[in-house]
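Left out: one protein chain. Kept in place: all the others.
As written, the chains take the letters A, B and C, and residue 1 is the first residue of each chain.
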Amino acid sequence: MRVRYAETDQMGIVYYSNYLVWMEIGRVEFCRSRGVRYREMEAEDRVLLTVAEANCRYHGPARYDEEVVVRTWLEKAHPRMVVFGYQMLSAEGRMLVSGSTKHVFCGPDLKPARLPEKYWKEFGIGIGERQSGA
Amino acid sequence: MRVRYAETDQMGIVYYSNYLVWMEIGRVEFCRSRGVRYREMEAEDRVLLTVAEANCRYHGPARYDEEVVVRTWLEKAHPRMVVFGYQMLSAEGRMLVSGSTKHVFCGPDLKPARLPEKYWKEFGIGIGERQSGA
Amino acid sequence: MRVRYAETDQMGIVYYSNYLVWMEIGRVEFCRSRGVRYREMEAEDRVLLTVAEANCRYHGPARYDEEVVVRTWLEKAHPRMVVFGYQMLSAEGRMLVSGSTKHVFCGPDLKPARLPEKYWKEFGIGIGERQSGA
Partner (left out) sequence: MRVRYAETDQMGIVYYSNYLVWMEIGRVEFCRSRGVRYREMEAEDRVLLTVAEANCRYHGPARYDEEVVVRTWLEKAHPRMVVFGYQMLSAEGRMLVSGSTKHVFCGPDLKPARLPEKYWKEFGIGIGERQSGA
């Protein structure tokens, strides 16, 4: 991913809210790599992944036109919620931002809902969680 | 309206796409001043105002924390489309951007639709336009 | 503050990174109310307020055209850093988002720097902090 001019501010660095946009790109790609297309999950199964929490630590600035790598992993997953972890690094490996986002699965009315079982495997939700009735 | 830090770029001035966001603010306020709440038009009458064209001329830069005035007027209106004109000025009257946006009224399927007659007066659409069957 | 159309996403609610933009608006207004114009601090004293951490908890969604109130306060302040707390509420008092941001004072080279003493009072930095040599 390459930093867009629109994403910089007058300090000459990336404005701090844009990293949350990149986190979204990271988790969409993470889901895609597991075989889940978030667009279809939303359109066909009427499951929305709403954000409950977001946390960022800014280690160093990203600059215009720089290539940025977003690493995304699953920190925790239940049929009702999921936590993603992130690291954003420059192409040379300099740490830019680390953070996490916590999400709650919701129906189209934005009320909490259980993730349909067909998606459990992709989110690493196993038998243990099912029994605990999370 | 005051320029947000997020709206600047590394030139130290407002990034050029943000003026289109301000145009939107201008036309929403214009509608509100005429008694039309766009949110209700969209929610209750299922009329969307999609954008067909946008044109901007950049006369001078706006800077962080500057107060900006958005002047909005109706350039043209038919039951199927409307054109808004805009001028954005600094608080001291320096011209920043002028421009226009052309909109097409659509249904929730994003297909063109006629504006319900109850809104005609607010958009200055009169008997002449009705006869011409625009 | 009124929610802009540009700030919504296809869930029909405000996209989650925009709250960080509103936090910025909150802290700029907070500073202004204390007599500090951030623009001047940056331009004249070459002090930048870089972001080191940002945390958000999303309690309920904000929707298009809704009026939002941003409450901002100082949680902690030293000559080298400052923590702001935030609550964002709907006009009716419904909690939308709470959170905090931690900032480090920097010079124009983005290296940490001490806040000039003339700003200490505004940030509530007193004798105690000065002695502790923070």
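Here is the rule we use: a residue touches a chain if its C-beta (ideal position, glycine included) is under 8 Å from a C-beta of that chain, and two chains touch if they have at least 3 such contacts.
Nothing here was measured: the structure is a model prediction, and the numbers come from that model.
Of the residues in subunit C, those that touch the hidden partner chain are 5-6, 8-13, 15, 17, 64. On the side of subunit A, the interface with the absent chain consists of residues 4-6, 21, 24-25, 28, 37-39, 64-65, using the contact rule stated above. Where subunit B meets the missing chain, the touching residues are 11, 13, 16-18, 20-21, 48, 50-58, 61, 110.
Keep in mind that, in the parts below, only the chains that are shown with their structure count from here on.
For the criterion of most C-beta pairs in contact, the winning chain pair is A-C. If you average the Cα atoms of subunit B and of subunit C, the two centres end up 30 Å apart.
Taking each chain's centre as the mean of its C-alpha atoms, subunit A lies 24 Å from subunit C. Of all residues in subunit C, those touching 2 or more other chains are 21, listed in ascending order.
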